[in-house]
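With one protein chain held back, the other chains of the complex are shown just where they sit.
Up next is chain A:
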Amino acid sequence: MSFAVRRLQKELSKIHKDGLPQGISLVKADDFDEWLLDIRVFGENPLYKGQRFRLKFKFGNNYPIEPPEVTFTTGLERQIPMHPHIYSNGIICLDLLSPSQGWSPVQNVESVCVSIQSMLASNRKNERPEGNDEFVARNTKSPKHINFVYDDPTV
């Protein structure tokens, strides 16, 4: 049993015992490779009001030393949220998820969800990142290995 599996077991039993913060719900955690969670944004932000978004977590063997790969996915009534740091293919440009910059092994699934939830809640711009179409058309790399430039201090 790998380090990652043991840690994820702990997180899962804590979620089952204590639940998740408001607006975050566990959709699927059948194994320790990939989990699905739904998030909702509360408050009056008209961009996301009444919508649910689905996050896909992919864990490597080295989790939590290395960050999970977190992307938005589409699905039944689930769209990719409009945000200047979220590409239309679901890739999220968030320094917290970068192995070299913001990630720390004390983060966990719940804290990542909360960060993404607040990143949506504080957004007022109904737009995609600059160069979205070109990026989406050309990108084949896994999101963890893309070197984003985290230049926006407001996120």
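Keep this in mind: a residue touches a chain if its C-beta (ideal position, glycine included) is under 8 Å from a C-beta of that chain, and two chains touch if they have at least 3 such contacts; residues count from 1.
Please note the rule applied: contacts and distances are computed from a predicted model.
From the list "Acyl-CoA dehydrogenase 6", "snRNA-activating protein complex subunit 3", "RING-type domain-containing protein" or "UBC core domain-containing protein", give the UniProt name belonging to the chain omitted from this structure.
"RING-type domain-containing protein"
Can you say which of A:76, A:106 or A:137 touches the chain missing from this structure?
Touching the chain that is not displayed is residue A:106.
Write the list of chain A residues that the hidden chain touches.
Where chain A meets the chain not shown: residues 1, 3, 6-7, 10-11, 14, 62, 64-66, 99-100, 103-106, 108.
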